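I am attaching a structure below and will ask some questions about it afterwards.
A single protein chain has been removed from this complex, and every other one stays in its place.
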Amino acid sequence: MRFVFRTSYAQDLTLFTDTVQRNWYIALLLALVALPKLAPAYLVDISLVLIYGLCGLSLMALAGYTGLVSLGHAAFLGIGAYAHVYFTQDLGLPWLASVALATALTAATGVLVGLPALRMTGVYLTIATLAFALIIQEVFARWDRVTHGLKGRPVDKPVIFGISFANDVAFYFLCLAFLIGGLWLTRNLLRSPTGRAWVAIRDSEIAAQSMGVNLAAYKTMAFSYSAALMGLAGALFAHKIGFLAPDIFSVLLSIQFLLMVVVGGLGSLHGALFGAVFVALLPVMISQARDSVPAWVGAIVSILGKGASDAAFGATDRFVKQPGLEPGIFGLILVLFILFEPLGIYGRWVKLRVYFSTFPLYKASTFKRQRAYMRSERLR
Amino acid sequence: MEGSLDIVLQLVLNGLAVGCIYGLVALGFVLIYKATELVNFAQGDLMMLGAFTCYMFVVWYGIGYWVAFAAAVAVVGLFGALLDATVLRRVLGQPQFAVVMLTIGLGAMFRSFASIVWGTEIYTLPTPFSAHTSRIGGVSVSHEYVSIIVGTVVLCAVLYAFFTYTRVGVAMQAVSQNQLAAYYMGIPVKLMCSLIWAISAGVAAIAGVLLAPVSLVDINLGFIGLKAFAAAVLGGFGSIPGALVGGITIGLIELFSGTYLPAGFKDVAAYLVLLIVLAVRPQGIFGAVGRKKV
Partner (left out) sequence: MTFFKAEGLGVNFGGVRALDGVSFEVEPGQVFTIIGPNGAGKTTIFNLISRIYDPSQGRLVWNDEDITRVPAHEIAARGIARTFQNIELFEHATVLDNLLLGRHAHKRSRFFGELLFLPRVRVRELEHREAAEQIIDFLDLHAYRDRLIANLPYGVRKVVELARALCTRPKLLLLDEPSSGLSVEETEDMAFWIQDIRNLLHITVLMVEHDMSLVSAVSDRVLALNYGRAIAEGSAREVQEHPEVVKAYLGG
């Protein structure tokens, strides 16, 4: 068993609880830095994971910590992407300035969305963000001068201070740097009064008010910070996909982001990252499974003879090649996680870690869920 | 002058018909919300399943329209009840957000299922009212639209009577406000919830079948559900007459803005109305504001 001894108040404020944890994270960082050498084939996919990680952080700060669930965050991603492309390619601004400006613009949009959101609670807010996202998607399609409308517009590779980052490896490190920066900033907020105020708003608005938390200010801050992170991710996303079109930033993308947060585990930054890995790599895994599953099924059924094996292979092959299968698999995974692992991947990770750190004294009922009854959330 | 009055009347008729569909889907939302405080994001997809099931009975199995209609409603209603009994019962007690995500996931699964079973093409549902129109004055009255309006009115009357004159309505409200207390009072909570889901799914199926001749049957039919949100919010999320009033209002606004406002407004009119209502009067037209007593 491992005990973490707390010897000072300052220790509770640090990023890592003790040197052992810090060393694990340093090892992870070294592995990520060495990734281009170890697994160059997956570099492009991992860059997307890093960008989705930023998106996950954004939504986790808003939905996981402040309790304001947004089904329209793809709109902020799009605003950041289109703004950045417009600033670099149409206005010719330097890359960093353009990213900063795009982030600020998205943050300002976040404030605009946050202000009416102050009057809405729970599911109403979710529906309002959904409506907002659908309206913004229409704006993307109609505002030809900036977005080139439905034709879409191509995105050049990033050039920072004259150095081209068109290379996959360079872009990967750029994304990694931004993700680590975003993580650090978010972690800072969460261990300060602002982060605590956000959690208070999630758990009991009335008590938060009586402790001096200005609900309007903090909710707006949450929206604005979340939108800013999304805007930043949007700029990188634009470079990653190389071509912007309005139908990329759809409701389905917003749902994928929420899926990230739920599957990863609500209420923890680790959850955002686990979820990002999951959601970004799932399409890759599905397409690989599409190729290999029919062969496995054929091999298993070959006990019954070649005829049956061929038939099984054929049937499975037709089934997995269906175009409409992928959203169904996303949906199924989401449903299974909510039914059986509501704490998400991070929750499962914590359970494993507790098992190993308290071995052999682990009790199976440590994480047993109590029977819960529904209480009305209309009266808050 | 005659011409513009005709245009207005035509828009009113079409808007009413479209609005009735929104109202029916919104009604399904409101029913489930009143009983279990869930917002069922898969309502539109249930509607789509209803349309496809009826299509399947009529076109694949050659059953007559009215029998197929009733059968489709029964099948989807039963499916809704089973959905509640197997999946949703397990998540009651979890925060509302988690259940919303669950319904979103279910909706995606329904769409996938439909595309596997029925394919991704667009189908037409033959009905007794297809391609029949009458002319009243200068207004062309499509029988399909009339069937939608009449069907909605009949359904709402039946539901209103059901909820006003039976004890089920009161029991359902108890279940939604404090489930544990409802258990103590001897209300069969689980049965209530399944019943409400059955009714709501049936209403969605009816909406789907009524809408099918107008908008054709394909897997994206469910996205109408998003506009029906606007209807439910406008009417007040806990109010049954509100759902219908909200739906008709949204339908009329959409049709009129399509004609009189610049292009693009028709598609987003519903969402703009939604945002305005939520910003100005979140409880909608008929809703009530609740406040927690501390």
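Each chain carries a letter (A and B) given by its place in the written order, and its residues are counted from 1.
Keep this in mind: a contact is a pair of C-beta atoms (placed from the backbone, for glycine too) under 8 Å apart; a residue touches a chain by one contact, two chains touch by 3 or more.
Only a predicted model underlies this, so the values are computations on that prediction, with no experimental measurement involved.
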Legend entry - Of A:N23, A:S164, A:Q209 or A:S357, the one touching the omitted chain in the full complex: A:Q209
Inset, instruction - Just name the one of A:T194, A:S309 or A:Q322 that touches the chain not displayed here. - result: A:T194
Legend entry - Hidden-chain contact residue, picked from the options A:L115, A:A141 or A:L185: A:L185
Inset, instruction - Looking beyond the chains shown, say which of A:A10, A:A41, A:I303 or A:L361 touches the absent one. - result: A:A10
Inset, instruction - With the missing chain put back, which residues of chain A would touch it? List them for me. - result: 9-10, 12-13, 185, 188-189, 191-194, 196-197, 199-200, 202-204, 206-215, 221, 267
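Throughout what follows, only the chains that are shown with their structure count from here on.
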Inset, instruction - Between chain A and chain B, tell me the centre distance in angstrom, where each centre is the average of that chain's C-alpha atoms. - result: 32
Legend entry - Residue numbers on chain B that touch chain A, as the complex places them: 36-37, 39, 87, 90-102, 104-109, 111-116, 120, 176-180, 183, 219, 226, 229-230, 233, 237-238, 264, 267-268, 270-272, 274-275, 278-279, 282, 290-294
Legend entry - chain A - residues contacting chain B, complex: 63, 67, 69, 116, 119-124, 126-128, 130-132, 134-135, 138, 141-142, 206, 251, 255, 258-259, 262, 319, 322-335, 338-339, 342, 371-380
